[in-house]
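Below you will find the structure I want to go over with you.
Yeah, one chain of the complex is gone here, protein chain that is, but the others are all in their spots.
Labels A and B are assigned to the chains in the order they are written; within every chain, residues are numbered from 1.
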Amino acid sequence: MDDEGAPPARREQPMLELHDVKVRYGNIRSLDGVSITVDQGELVALIGANGAGKTTTLRTISGLLRPWSGSITFEGTEIDRAPTDRIVALGISHCPEGRRIFGGLTVRENLVLGAVASPEHGSFRDDLELVVRLFPVLGERLGQAGGTLSGGEQQMLAIGRALMSRPRLLLLDEPSLGLAPLMVARIFETIAELKRQGRTILLVEQNVHHALDVADRAYVLETGHVALEGPAEELRQDPHVEQSYLGA
Amino acid sequence: MTTARRLAGPGVAIVALAVAFALLDASRQAFWQGLVINLAIFVILTVSLNLSSGFTGVFSLGHIGFMAIGAYAAAILTLPFREKALYLRDLPGWLAGVHLDQRAGPIPVGFLAATLIAATLAAAIAWLVGRVLMRLSGHFVALATLGFLVIVRVFLFNADSLTRGSRTFSNVTPYTNLWWVGVWALVVVYVAWRLKRSPYGRDMFAQRDDRLAAQAIGIRVLDPRLLAFVIGAFFAGVAGALYGHFITSFSPTVFYFDLTFRVITMLVIGGMGSVSGSVIGAALIITLSELLRRIEDATLLYGLSAIVLAGIFILIITFRRDGLFGQREVPIDRLFDPALWSRVRLPWGRRRRRAAASAGEPLPPGSGPDG
Partner (left out) sequence: MTQYVLQQIVNALSAGSLYALMAVGLAMVFGILRLINFAHGDLMMIAAYVAVFTLGAGLPLAAAIVVIVVGTVVVGLLMERIAYRPLRGAPDVALLLTSFAVGQILQNGVLLITRLAGLPVQIAFPSPELLSGVVTVGAFTVPKVNIVSFVAGVVLLGLLSFFVTRTTLGLSMRASAEDLVAARLMGINVNRVVAAAFAIGSALAAVAGLLFAIQAGQINPYIGLTPVLKAFVAAVIGGFGSIAGAVLGGYVLGLLEVLPTALPGIGDILPPGSVPPEVRLALQQWLPSSLASWRDAFVFIVLIVMLLVRPYGILGKPEREETL
């Protein structure tokens, strides 16, 4: 609604903004000035070779690592110095690389833990239903120990667990890692579905095909800095990307 | 580079030390002598623990167990015949007749022999124990070696006939003096120093930083960790023998946690992996302990020194875990750097230079103004 004489509408603030973030592992500069934005409702992909800094970026966002310099802002709040539990409480949910589900706990217990940080108490049943609808196989295995699930089922559990806290931003780290192609396709179908539901997702992925298929925008990371960025279709046709990442 | 020049640095240092010791000895100041002896023994303990654990990163909490073995073994060996008959009546036959209290002129060679035998015994046991335990790492090996410490203690308590069990083992001849501890301390520092710079030493430090990578690079015939462990135990045995003949009476309770923790504190303050750090760490803690003990005596606040030392330990480990020197050495080794001494014109070099100059030959290296 524009009134005469009113100031022009500002472009909406990105939900997540990393500005010139640098992270050090001992003497190694894992991230050497990374700037990334994610708008609400977008699915942004981070692609790049092993060791380029993709996982480090996610870990820094969720507070497992602290940046040496630079800032990270989430919905207006600066989170680069915040502890992980506060970051999760603000609405960021990180589904880590390698799934890291609690193998000794049951599927149900894993999901309960996911809900621990949920902003609304008493919504557990609804959230559980949501996750089970998304991943019916989890519903069948609620009483089973997490360690007895197959790789694909564990990935589903990891994502489901991350969803239990009703996150405003979902960080997905290499969901296709170690999974058979069929399972990878299923997972990405689910990711696409989550995107259709309007969720905001930052996706780190080795599998560039799938990543660029499902993403709106993407960043290519190389040795700790952003080498390329742009809409997914553009990057898919970019010769450098084709050569280095879409080859095999 | 002539041998003379290479030895000049260490030579000067040793001569200086010897002079200092001689002065101290002659001064008849029992208190200061005692303090320096104590210091030297702890230097031996700390440097040997550094060797055993600091170099390799394999933490041994059983070090004092080897010290105990050294102390008891040496004391049993040197105890004169009469004392043995009186206090160690139940000794097995073959030991009862041994009394290494012989002298060769002023030098108690019996004591030297006893020290060497006791230390070798400690080293042998270390070899057996180490073969079994060195495959463990991290806190597992720390705990297993702790178990060794306890086992040694239980053994000492139970082997009445050898050790007098829980009763005090006394009447040990006070052989230990400034010269013995001085020489042994120099030996252990030298051994540690050379080992650190040798290929074995490099292996040890490599093991410490990344065990898998070190294993991938190459296997030595003698596992460096085991070697370090055994050598460290040998010198712990030496320290034990010296200590036993210094305090002249002891019991198994002496060689337990308190002593272990003290030495560890010295090691950590100096820096695990730094030989000179261990020396300085030992000196600092001994001095501090002495000071605190005075305060304790004055204020009757017994236990204060232990609390303060433990507090210091926690501070160091929290804020400066590498200690004062980390893996580096105090640059005293510059003193031993031959290049430094090449600029010094030794008196007998003059004739060579004159002869060379008149014959038109190029000057031998190190004898000209340009070095």
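Rule of thumb we're sticking to: contacts are C-beta pairs under 8 Å (C-beta built on N, C-alpha and C of every residue); 3 or more make two chains touch, one makes a residue touch a chain.
Just so you know, these numbers come straight off a predicted model, no measurement behind them.
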Legend entry - From B:98, B:113, B:142 or B:189, residue that would touch the chain that is not displayed: B:142
Legend entry - On subunit A, residues whose C-beta touches the chain left out of the figure: 59, 62-65, 84-85, 88-89, 93-94, 96, 100-105, 109, 112-114, 116-117, 161, 165
Legend entry - Residues of subunit B in contact with the chain not shown: 59, 132-133, 135-136, 138-140, 142-144, 146-148, 150-151, 154-155, 157-158, 257-258, 261, 264-265, 268, 300-304, 306-307, 309-311, 313-314, 317-318, 321
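We take it that only the chains that are shown with their structure count from here on.
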Inset, instruction - State, to the nearest whole Å, the distance from the C-alpha centre of subunit A to the C-alpha centre of subunit B. - result: 56
